[in-house]
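Data first, discussion second: the structure below is written as structure tokens.
Omission of a single protein chain aside, the complex is shown with its protein chains in their original locations.
And then chain A:
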Amino acid sequence: MNAMILLNTLMPGQVVLEYSYLLSAIMFVIGLKLESNPATARKGNFWAASGMILPMITTLLLNKDAAGEGISLANAAAVILIIAAGAVVGTVMARKVKMTAMPQMVSFFNATGGAASAAVALIEFTKAPNQALLVTLLGLVVGSIAFSGSMVAYGKLDGKVGDIFAKFMTYLNLFFMLLIVVIILLVLFGGFDQTTVSCLVYGLLVLSIVYGVSFVMPIGGADMPVVISLLNSLTGIAAAMAGFIYQNEAMILGGILVGAAGTILTLQMCKAMNRSLINVIIGAFGGGGASHADVQGSIKEITLSDAAVLLSYSQKVVIIPGYGLAVAQAQHIAHELDSLLESKGVEVKYAIHPVAGRMPGHMNVLLAEADVPYEQLVEMDDINPDMPNVDVAIVVGANDVVNPAAYDDPGSPIYGMPIIDAHLAKNIIIMKRGMGKGYAGIENFLFFNDKTRMLFGDAKKSITSLVNEIKSM
């Protein structure tokens, strides 16, 4: 009874708390809006961070539980201690990580967010098993999937976990998904006693974690940007579900904003690959679908001095970077090459495919780190009409995003995917470690093109030698 009276009495602290959540939600929106413009992006991040700190403080000071009890001094001290520890660890990790390892770092942080949501949902379930049961279950399930899925993505990007693809994984995943839905329905409408429900909920937790693993496991390298973006949106949804439990506007709005933003990015990535989201998730890329077209022509290598001469006397050069650039950490030396060529009067641009690399916009971040001016990075749709006028296209560690099979070979798994038209350039130099195939495991016709010359070796070493060769000319 006491609680009811307290809830119905207007207390200034509660009003301040509620409105601090509204303010925080507004700051998230402003932050995201500013972050979608290069000129204001950094300010936007600052807004969003402030929008996070504000409700943390007001919650700590003003939150009251159902009985009207505020947070005790001992508990508050524990909260501050844990946050301080997390903030130090998180900041150090974020400061120390190399730019090339950014995708796995983002995945890792995404995993921790998902785990936090799942843990919150689980505690709320044990405290009040019948309250807001649906959203609690959803928070638990989605948070757990986001956690384990992101950890697998982290492991894959860090090279610790390989791809496992087998046709049965598709069916296994569908089965898991179905089972999760069935258990949720059983818990909600089954009318079981408390012990059974608890068992089902813990079963759900384990199943969701397993599903997260088996869902990301078969999805390979080139599809990683899509998956990371999708997992990111799941974490947002999990946080929103937890916000639903507390009827907390900042959590709901913040979480859903992230969910919506992640979904848009995911769909944009899919569009860039001309594939549906379902197709990516089910993982049709990895297996089967072998091309039946015969490859014509032969592989021709180029010497460093020939390449140096060719580049120095060109007018227009386009560099097409891919994941290989990130692996070799060749972004700085690539910038040295373009500056050197520009000093000789050559016009150099970078052609950025939307899904090059392992994270949306991966190449942009790497090249920005190397101080390549923003104007030199050209998006696929803008550079393609100009490709026939390009004297030399240098492909650095990219493969599928320049494979003309996307145009010519209806049997190819990447048929229909928009590519950068490297094959239209007057000369093509391909820097590659060896004759391995791209992620899709298909032959790249571009390598056998008459205009193509291969420069084998690690991208960083190749470009370094090339720069020295040009300098010594």
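Observations
Assume a residue touches a chain if its C-beta (ideal position, glycine included) is under 8 Å from a C-beta of that chain, and two chains touch if they have at least 3 such contacts; residues count from 1.
Here is the rule we use: contacts and distances are computed from a predicted model.
Matching "proton-translocating NAD(P)(+) transhydrogenase", "DNA ligase (ATP)", "Tripartite tricarboxylate transporter permease" or "Rod shape-determining protein MreD" against the UniProt entry of the left-out chain gives the name "proton-translocating NAD(P)(+) transhydrogenase".
Across the entire complex, the residue among A:I209, A:A238, A:M387 or A:L446 in touch with the chain not shown is A:A238.
Touch with the chain omitted from the figure is made, among A:M105, A:M224 or A:M273, by A:M105. Within the full complex, the residue among A:A153, A:M224 or A:I256 touching the omitted chain is A:I256. The hidden chain makes contact, of the residues A:V372, A:M454 or A:V467, with A:V372.
In the full complex, chain A contacts the hidden chain through residues 28-29, 31-33, 35-38, 41-42, 44-46, 48-49, 51-52, 55-56, 59-60, 63, 65, 69, 71-72, 75-76, 78-79, 82-83, 85-87, 89-91, 93-95, 97, 99, 102, 105-106, 108-110, 112-113, 115-117, 119-120, 122-124, 126-127, 132, 134, 188-189, 228-229, 232, 235-236, 238-240, 242-265, 268, 352, 354, 359-362, 364-365, 368-369, 371-374, 377, 379.
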